[in-house]
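Right, chain A next:
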Amino acid sequence: MLTLENLSKHFGGVRAVDDVSLTISEGEIFGLIGPNGSGKSTIINLITGLYVPTAGKVTLDGWDLTAMAQHERTSVGVARTFQNIRLFGNLSVAQNLWVAQNGHEQRRAHFLSRWFKAGGEHAPDVEELLRFSQLHSKRDVQASALSFGEMRRLEMARALASNPRVLLLDEPAAGASLEDGQLLAERIRAVRDRGVTVLLIEHMMELVMGITDRIAVLNFGRKIAEGSPTEVQANEDVRAAYLGSSHKKEKLIHA
Partner candidate 1 sequence: MLLDIVQNTLDGLAIGSAYGLLAIGFTLIFGVMRRLNIAFGPSIMVGIFAGAWLHSQWSAGMIPVFLATLAGAVLASAYVERISFAAIRGDAALASMASSFAIWMQLEEAVVHVFPGRTYAFPTLQTIPMLEIGPVFLRPEYLAMFLTAAALILLLQWILTRTRFGLEVRTLADNPEAARVSGVNVAQVAFLTFLLAAVIGGVAGFLIAATDGQITPKIGLWATMKGLIAMVIGGLGSLRGALIGGLVLGVVEAQAQWFLGAAGREIVTYTLLFLALVMLPSGLAGRADAGARTEALRRL
Partner candidate 2 sequence: MDAFTISVLSNIGLFSFLAISAWVLLICGEISFGQQAYFAIGAYAGGIATAVWQWPFALGVGFGVVLGAVIGGLVAWPTTRLSGMHYAIATLAFAEFVRSCLNVFSYQREVDGYLTGPDGANGFRDIRWAYEAGVEPLGYLGIIAAGLAAVIGLIACMARGRGMAQLRIVGEDPILAGMQGLNVNRIRIAAATLAGGIAALGGALYAHLATYVEPAQFGVMIGVHSLAYGLIGGLGTVFGPILGVLVDIGLLESLRVFSSYRMIVFGGLVALVLILRPRGILDEKTVRRIQAWLRR
């Protein structure tokens, strides 16, 4: 469904992403892992259109995403969260969601009628999303006044509000404790059960190994492994990438 074909992105001399091909199937939770600077966030930025690829392309059900503007990608069903949360701090929780519904509606309405319609106060799926994210009691609170965990939930809800087919999660557990991680895992599964395919970038191995169907591992912008969590964990290259290849260290970890 979401396909990356020979995707490359070079910054000057840096090959942040180097000839990566991936296929993610419908309804999957797909993990993308790798050490810092291995190109994971760059891939998300290429899929959402923040960067233009040096070579290769991204397609979603045959739509060539790389030929689209950012907002058009949203309207064909790509949504994301950010590693450092990005919300509209001056808007209320509900307003944050209304904006994102836009991408969904854009397909249907002419822009003038869309824009001068009053702000969608009673849009039903916003209420549903608020309940889904347990933010219903906070619907009129300014987003900047939320707690850290609530902000993360709101960010995910906002991504869902654009009615995406693929949701890209960029380190959703950063700064969260282990218990939060378990709640997060449930939430990600619930998102999948809504029919959304999930691409997850995460450092918390606990989370990644626990909920993903398949994992790809990046190192230096290249894909070094792909497979089920157990296959990936057993892969020698992966261990080397994370822990250094020296044999001695290998022993230390197992000691």
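The definition used in the following text is that a residue touches a chain if its C-beta (ideal position, glycine included) is under 8 Å from a C-beta of that chain, and two chains touch if they have at least 3 such contacts; residues count from 1.
How were these candidates chosen? In short, all candidates are chains of the complex that A comes from, given by their letters.
Bear in mind the structure is a predicted one, so any value in this text is a computation, not a measurement.
Asks: Determine, using the touch definition above, which of 1 or 2 touches chain A in the complex.
Replies: Only one candidate touches chain A in this complex, namely 1.
Asks: Can you check the complex and tell me which residues of chain A touch candidate 1?
Replies: These residues of chain A touch candidate 1: 48-50, 69-71, 74-75, 79-80, 82, 86-91, 95, 98-100, 102-104, 106, 111, 114-120, 158-159, 161-162.
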